[in-house]
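A single protein chain has been omitted from the complex, and every remaining protein chain is retained in its original position.
Our next item is chain A:
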Amino acid sequence: MNVEADRERCCGSGMCALTAPDVFDQDAETGYVLVLLPEPPREWHDDVRSAAGVCPSGAITVRE
């Protein structure tokens, strides 16, 4: 699995950091998405898919 996030699209809702906190975080200043693990281990794949699904601005792309 490969994860990318588009910070131009991000609106800082924090849904990714809430849903998959081991894979996503938010920039402390702007609140925008940070991808901590662009190739997350299998145990977090479900959470990553959920995070991409609930992202309000469609900023997360997951390739499998």
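By definition in this document, contacts are C-beta pairs under 8 Å (C-beta built on N, C-alpha and C of every residue); 3 or more make two chains touch, one makes a residue touch a chain; residues count from 1.
Operating definition for what follows: contacts and distances are computed from a predicted model.
**Q** So one subunit is absent here. Using its UniProt record, which name fits best from "Sulfate transport system permease protein CysW", "ABC transporter ATP-binding protein", "Cytochrome P450" or "5-oxoprolinase/urea amidolyase family protein"?
**A** "Cytochrome P450"
**Q** Just checking the interface: what residues of chain A touch the absent partner chain?
**A** The missing chain touches chain A at positions 11-15, 17-19, 21, 25-32, 50, 53-54, 56-58.
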